[in-house]
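Note that one protein chain of the assembly has been removed; the remaining protein chains are unaltered in position.
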Amino acid sequence: MLRNAAIIGCGQTKHSGRRRDVSQAELVSEAVHNALEDAQVSMKEVNALVVGNMQGFGGVAQPELWIGDWIGAPGKPVLRIATGGTTGGSVGQGGFYAVMSGLYDIVVATAWEKHSDSKEAGATTGLLHVALANFFHAFGYGLSMKNLLATSAVGAAAGVAAYQARFYMHRSGCRSEHFDMVAAKCRRNAARNKYAHLQWPNCTPEDIHKTDVIVHPFRMGHVCPASDGASAIVIACEDIALKKCQRPAWVKGLASYSDEENQMQSESGGGVGVLDPSEQMGCRLSAMKAYAQAGIKDPQQEIDVAEIYQPVPSQELFFSEKLGLFDEGKAWIALEKGETEINGRMPCDPSGGVNATNAIGSSALQRILEAGLQVMGKAEDHQVPKKVRNAVAHGWGGVTNYVTVTVLGETPAPRR
Amino acid sequence: MQRRVAIVGYAQSEYQFDVPRTREDQVFDVVKAALRHAGILREEVDSVVTASSDFLDGRTISNVFLSMAVGAYQKDESKVEEDGTGALLYGLMRILAGTHDVVTVEAHTLASTINPHQILFYALDPLFDRQVGLLNDIAASAIQARMYMKKYSVPEEAVAMVSVKNLANAALNPLTHRKMPDLTVEEVLNSKIYYEPIRELMIPPITDGVCALILASEEKAREITDRPVWIEGVGTCQDHYLRERNLTQLESLQKAAAQAYEMAGIKDPYREIDVFEVSERFAHEELMISEALGLAREGRGQVLIEKGLTGLDGEIPINPSGGALSADPICATGLTRVIEAAKQIREEAENHQILGVTRALAHGQFGICAQKNTVFILGGDR
Partner (left out) sequence: MAYLKDQRRETMMVEGSWNIGAYRYKGSTQLQEYVDGLKEKKLIGSLCPGCGKVIVQPRNICGRCHRRMDKRMVVSHKGTITCFVISPPIEKGKYKIIGIDPVEAGIIQEGAILVPVFVRFDGADSNINTILLNSSPEQVHIGMRVKAVFVENPEGKLSDLEGVEPLKE
């Protein structure tokens, strides 16, 4: 990196299933307003914005053109980035690059999703669209309804994640009960985060275990909700960050590697060469590059807290391994020992994570934001009770092939 | 800028309507051709930035099944959802930040998949304009054209002359879509009316197109080619939504151009820039763009076209390639302008080559009535 950048302010909205008190534009402005207030920066001082969501969910094409007026964008550069589930992570990284490039000094990065704007439950209008073109194509070649329904009906709620979980269980020896433990931990942590969606104080693994099975190995209690919400961060260059903020969260490393699609389908119905969708080479490569930039040699020792994108609990386990926080296949053992609790050795998702709050476009930016809060010491009730030198934020999406990894720290990265 | 960055290779598909090939095939071929033009392998690329739109491609996460075709397998990649000049800006930022050295930038829209004008309807304020149902992008631009022409007494003939010039230039460009070498002002003014005063030949045809270019840091660019095209300046700006905007001027383009000129050290664009490639989605926009770029005083863009200054042999040639009026593959339109500008500098434009080009300007836009504008200044080794 030729120029340092840091988060100097964070803002998010209250997340819930239906934010019926605001429009999409008002929702975004709420987050941006909160971020600017937190950073003590006025919109006049902001040089550029990086924005993003998934257009299909809100049903508005290029919403930044309409929403721009609500967030002070007119007259400024606006870059729209959208990469599916990782949209927020890509938007955050776009904001960092904008400052690191030297082109802009203060940048606001904001991402959002308003699921309840979609009439259908779970906002499936947008999600199905990923596959629709391919389904229609396959129907043309006599795909039977029976096959489609059988293979996708049972997986509709969990999709490829259920297969991922099975692969991971087979590799590591982890059991469905461990998923109960992760989900319960996320609900409990969320109860300490006033912005989170699914809050459940004192939730126990037994509580989760009582919920219905959707598809083995997943229960209803394992799955993330669909939330309405937005998040925003203010990013500044070194001089301004030092002037404006007592304890900025410095960007030390960032990468977003993509792998081959691994959801059994490529363009026009072809197969894919990734046999195990929990392999996640994109995550490994991203983590390796981000750690190298950050000068981190041993993530197990040098990372103090992780914000992992985990719509289902199994993902927290195997992604934490791919991020190098635990040995391969050992994350569930650390979970059993309580190491991933807020007060544990390697806290994972002290905010409750995506498992408790999932406003898709926003989710991965929220990971960066929450990691930033931990570094800045501003996470309030869910602040980890130890010194945070480095925090890692992860995002995941696409047809399971896109990953963003961002490392934030209390000091800038060592110069190359 | 913290580093010098250059364009070292590029490629375009042949812009046509309803090209009988899949999205994946076209993207693969163009990226492959761009790498070949630069003379490098996929392995030498650090990062890939693409531009496409979920609505225009008709798929959520429009880039998701294209990662392999675009050569992003196990590469640091991202996608912007707007004009290709946005992807170029993001690729540039990645190199300037010092984290990457070689970046592939790709943009595409196969507009035959769905009528793009229908999509822009969904970009209207969903709570009001979409409900009222009176506006679409062509109607809004017709309002803009009427206001602009009325305010500055611009005759219809001047607007039609833009179409005549660009579509005749297009006839010299083998890759573009609508070519009309013998078009006359009368024919333009007698073509089918869409929304008064906008007529069929004042709007681009619906086009499928893919283009890609390779960006490299100075060090790498010198290794790769002896004819790098340097990015000397960049500026971008978003304007107000339709309602709050002064439609008779492109204020966001003025700001974008001012940023780019300052970065490139340009005081007098009329004299210092040799050729202009701009994204005029409607014929009247080229006049407004030329004013916003500082080539003519407010409302006097008509003089440039009437005096022939913007023609192939004029003092300030605009769109020798035929411009957006000859082919408009939405997300790829702006990046095509950048490629055409680079061609002029490298003297690879063949039939529509302008002699002695050392500096060129490329412009991309997005949104209804050019709400978002991006300007790049390119220069060769001098």
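We just call them A and B in the order they show up, numbering each chain from 1.
Assume a residue touches a chain if its C-beta (ideal position, glycine included) is under 8 Å from a C-beta of that chain, and two chains touch if they have at least 3 such contacts.
Quantities reported herein were computed from a predicted structural model and do not represent experimental measurements.
The chain we do not see here touches A, B in the full complex. Which of B:Y122, B:Y194 or B:Y270 touches the hidden chain is settled by the complete complex: it is B:Y122. Within the whole complex, the absent chain has one touching residue among A:I7, A:V91 or A:A162, and that is A:A162.
In the full complex, chain A makes contact with the omitted chain through residues 11, 13-14, 19-23, 30, 33-34, 37-38, 56, 59, 125, 128-129, 132-133, 135-138, 140-156, 162-163, 166-167, 170, 194-195, 212-217, 260, 264, 266-273, 275-276.
Contact between chain B and the unshown chain involves residues 20-25, 28, 32, 42, 58, 67-69, 71-73, 110, 112-115, 118, 122, 126-127, 130-131.
Convention: only the chains that are shown with their structure count from here on.
On the chain B side of its complex with chain A, the touching residues are 1-3, 22-24, 53-55, 58-61, 63-69, 72-82, 86, 89-90, 92-94, 96-99, 119-120, 122-127, 234-241, 244, 251-252, 255-256, 366-368, 371-372. Per the touch definition, chain A reaches chain B in the complex via residues 1-3, 23-24, 52, 54-56, 59-66, 68-69, 73-84, 90, 93-94, 97-98, 100-103, 126-127, 129-130, 132-134, 254-261, 266-268, 281-282, 285-286, 289, 293, 397-399, 401-402, 416.
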